[in-house]
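One structure below.
Only one protein chain is missing from this complex, and each of the others stays in its spot.
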Amino acid sequence: MERLFCLPAWMSLIYTLDLIGTFVFAISGLRLAAKKEMDLFGATVVAFVTAVGGGTTRDILIGSTPVSWMQDIAYPIAILAALPFTLVFKKYIVNLKRTFFIFDTIGIALFTISGMQKGLMFDLHPSLAMVMGMVSATVGGVIRDILCNEIPLIFRKEIYATACLLGALVYYLLDAYSSLNSNYSYLITVSVIISIRILSIKFHWSLPKMK
Amino acid sequence: MERLFCLPAWMSLIYTLDLIGTFVFAISGLRLAAKKEMDLFGATVVAFVTAVGGGTTRDILIGSTPVSWMQDIAYPIAILAALPFTLVFKKYIVNLKRTFFIFDTIGIALFTISGMQKGLMFDLHPSLAMVMGMVSATVGGVIRDILCNEIPLIFRKEIYATACLLGALVYYLLDAYSSLNSNYSYLITVSVIISIRILSIKFHWSLPKMK
Partner (left out) sequence: MERLFCLPAWMSLIYTLDLIGTFVFAISGLRLAAKKEMDLFGATVVAFVTAVGGGTTRDILIGSTPVSWMQDIAYPIAILAALPFTLVFKKYIVNLKRTFFIFDTIGIALFTISGMQKGLMFDLHPSLAMVMGMVSATVGGVIRDILCNEIPLIFRKEIYATACLLGALVYYLLDAYSSLNSNYSYLITVSVIISIRILSIKFHWSLPKMK
């Protein structure tokens, strides 16, 4: 998404990873659609919405339109590519659960950071920029679940959105108060988000329930 | 919706048909609301959302705000008119299923074209303009189904959105590569969409399911 702006060379890594995140999110949409026995079209829509829903919501709230995936055809292509990929490799996708978990988490981490950057770029209060980071990372999954008529997963399970928020906080602190190269801030943030998620699953962390 | 721009005379036909499409979509919303035993207010809201949901989503994604039905009071009036109409003619509406199918399909075809035109006007990539056409035609029905707590129909049945996409493709090709008067491109597109829909129902075409 940041392709629109003049970018330093290392950002092309983010761009590539952002596209991978989009691709992986699309696959997660396709999996739920398959479980719900949707047809190919419905599945494609769910894949699309899962992949771009977060960034789109962020852009609409901020007022940055046309929304980003409309300005860079690479995103729609990454999503459409997920369909044949999933159909061809479906046997492996089921088995590669762990691999996808890693990619999915990387995707979330990336979307958190790029979403937060966009928020800061639009002069939002830092805490709201963090919220925009979390929105970018999680809303796609929420809309996916609503389209499939389920209570959104993130409201029920796992330290998921919380990991995004903490990652966003780390990124903001590093960015504002350290003299680290943004490259490193970036790597640290991604590591924090991935670590929290892995630990939370390993040790069955969960937030207390409302009662 | 295109009333805002300077229009050739034949476009007033589109405008009229667009209003009819809005009216027919509103009725489809009222029918589902009645099935769900909503009260008059809830039914009106569902009618409204069904009729304008697609165009509104398109406008928000593109960044064309205030959204179009807010700039032309004729649209809200067409929707509100559907309520007494439905109450008075309810016996016929049930029997006139076939008539409404035709109108509904015309509505979808019209919304596809006007949505796509708006996308092109905002300099979107042609493939994204086609998606905007499909969004204009189908999202209203999706929101209607979500409000009524059902898995959106278009994810489950019928070559429906696919017809819109194919129609949009035909329209684009005619518009870009033929010297046809847009009047004719328009008629051909509508015919294509209607034909696909009728044939798909007659011969029980459906897209393969994800598994």
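For reference, chains read A and B in written order, and residue numbers begin at 1 within each chain.
Operating definition for what follows: contacts are C-beta pairs under 8 Å (C-beta built on N, C-alpha and C of every residue); 3 or more make two chains touch, one makes a residue touch a chain.
Since the model is a prediction, treat every value here as computed from it, not as a measurement.
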(Q) If I consider the whole complex, including the chain that's not displayed, which of A:I20, A:L40, A:I106 or A:I146 touches that chain? (A) A:I146
**Q.** Touching the absent chain when the full complex is considered, from B:A33, B:A78 or B:M116
**A.** B:A33
Q: Determine and list the chain A residues touching the chain excluded from the picture.
A: 60-63, 122, 124-125, 127-128, 131, 142, 146, 149-152, 154-156, 161-162, 206-211
Q | Contacts of chain B with the absent chain, listed as residue ranges | A | 30, 33-34, 36-43, 45-46, 56, 60, 63, 65-67, 70, 73, 76, 90, 146-149
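Basically, only the chains that are shown with their structure count from here on.
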Q. Approximately how many whole Å separate the CA-defined centres of chain A and chain B?
A. 31
